[in-house]
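A single protein chain has been removed from this complex, and every other one stays in its place.
Our next item is chain A:
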């Protein structure tokens, strides 16, 4: 349901700017179209540890409603978890509740990020980074034990220059 009156505090069940951004070029054109997230039942879940299992995700996320499908994000090459997943609920309301109540809380001692998603499509379960994982894990400068240590480009320091060869 569209929120006609502006709330006095920000709502946590709004999509982040990520989705907007991907449409930036034709934002004006798409405005009259239906919002693809209007009935979204799927969430993108980010900042997971590589070691977090489906069961753990299920345990936390089913607190917002029965889970229809859970798709783990995988390294494109190694086919191992690479720190994100898609959680699909049966209802839009459950997905919104998950944004409100689970996004920004901890799973496996990491703050997870949730975002409404228009729906999982085959292929999206793979990392889009150069070395197979998520893009953010390519260039990360901090050490994150749950996500394979330093960014992959840093780890293979020499390779960084290769782009210019």
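Odds and ends about this structure:
Just so we're on the same page, a residue touches a chain if its C-beta (ideal position, glycine included) is under 8 Å from a C-beta of that chain, and two chains touch if they have at least 3 such contacts; residues count from 1.
We adopt the following convention: contacts and distances are computed from a predicted model.
Look at the chain that isn't drawn here: its UniProt entry, checked against "AP-2 complex subunit alpha", "ER membrane protein complex subunit 2", "Ras-related protein Rab-11A" or "Cap binding protein", names it "Cap binding protein". Per the touch definition above, the residue from A:40, A:102 or A:116 contacting the chain not shown is A:102. Listed here are the chain A residues that touch the chain not shown: 5-13, 16-18, 46-47, 53-56, 58-60, 63-65, 70-72, 97, 100-102, 104-109, 113, 134-136, 139.
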